[in-house]
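The block that comes next holds subunit A.
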Amino acid sequence: MEYVKLSGFRLDGRRPTEMRHIHAEVGAVANADGSASFEMGNTKVIAAVYGPKEVENKGQQIGNKALVRCEYSMANFSTGDRARRPKGDRRSTELSLVIRQTMEACILTHLMPRSQIDIYVQVLQADGGTRSACINAATLALADAGIPMCDLVTSCAAGYLNSTPLLDLNYLEDSAGGPDVTVGLLSKLDKVTLLQMDAKLPLDIFENVMQLAIEGCKAIANLIRQVLLENTKKLEYLRGT
Partner candidate 1 sequence: MVGLSAGEKNFIRGGIEQDLRADGRQRQDFRPILIETGVIPQANGSARVRFGATDVIASVKAELGKPNPLQPGRGKVAIYVDCSPTAAPAFERGGGEELSTELSAALQKCLLGGKSGAGAGIDLSSLMVLEGKVCWDLYIDGLVVSSDGNLLDALAAAIKAALTNTGIPKVDVGVGASPDEQPEVNISDEEFLQFDTSAVPVIITLTKVGREYIVDATSDEESQMSSAVSVSVNSHGKVCGLIKRGGAGLDASVILDMVSAARHVSQKLIPLLDSEIDAAEAASLAGQGSDVDP
Partner candidate 2 sequence: MEEVRADGRNGQQLRPLVCTRNLLHRAHGSAQWCQGDTIVLAAVYGPKAGTKKGENPEKASIEVIWKPKTGQIGKTEKQYEMILRRTLQSICILTIHPNTTTSVILQVVSDSGALLPCAINASCAALVDAGIPLKHLAVSVSCGLTQNGSLILDPSKVEEQELQAFVCMAFPNSPVTVLPEASSSKEGEPMEHGIITSTSYGSMSVNDYLCCIEYGRAASAKISEFLRRSLETEHNP
Partner candidate 3 sequence: MAAVKEDAGGRGGGFEGEMEVEAYRRLFPLPYYERHLLESVRPDARPLSSARDTSIAVGAVSSADGSALVKTGETTMLAAIKLEVMSPSQDSPDEGSLAIDFHMPPICSPTVRPGRPAELAPVLSKQLSDVISRSKMIHLKELSLVSGKAAWMAYLDIYCLNADGSLFDVALLSAVAALAHLHIPLVSLNDEGRIIAVSGDPSRKTTREVVNKDKRKLSLNSVPFSLTCLLHKDYILADPTAEEESIMDTPVTVVLDSLDCLVSLYKPGGAALALTSSLKECVSLTRRRVQELRSILDEALQSTEMDED
């Protein structure tokens, strides 16, 4: 199948290095300590953060840092074909783990010993790049909850199809079976905290693809920063100072 047309455009009309339309919002869940929704094209996720709070299961308590937990769930209607999905299948367990580890790397857990932070991500619509979208939403939600972090971690994926590195794959491109590089980046520190790839790719091309994903992460980081700034200004205005 031709994923990049001769004209240089992709199936959904984007250029190879173009991201989908991104929309991010803080405060999607009223009752949570922090929450956010993040949309990348048709992919739509909500994240909610509860904590830091007392550890529920005393056996899991860690003496010198906070316990971070994460649960990833998909709505029944999130994919094209409707399926009732069991809780805690392999894919969602793996994703929960990836998200937890990525977020743990940027949260200053040592500031909140003997406490617990719960991150819940809920996929409303899946159209490729859910992993990245979840991380981005979680970052926003953590920031909204006022959890101390060393930097904003953002994530973006890039692939390689028809000998072209492509930024931000959608479901169609994702299921083509080509390589898919997901990067999580601490943009200010310029450090990669998450790197996943599941295919074979020559090293020089891989570097290009990864670089592309990193560029994507930086762009998202800028956007997220903007959203947070606006939100803060709004809050400041509401407080009347």
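Selection rule: all candidates are chains of the complex that A comes from, given by their letters.
In this text, contacts are C-beta pairs under 8 Å (C-beta built on N, C-alpha and C of every residue); 3 or more make two chains touch, one makes a residue touch a chain; residues count from 1.
Please read these numbers as outputs of a predicted model, since none were measured by experiment.
Looking at 1, 2 or 3, the chain of this complex that touches subunit A is the one numbered 1.
Subunit A meets candidate 1 in the complex at residues 28-32, 35, 42, 46-48, 50, 71, 73, 75-80, 82, 84, 87-88, 118, 120-122, 124-125, 127.
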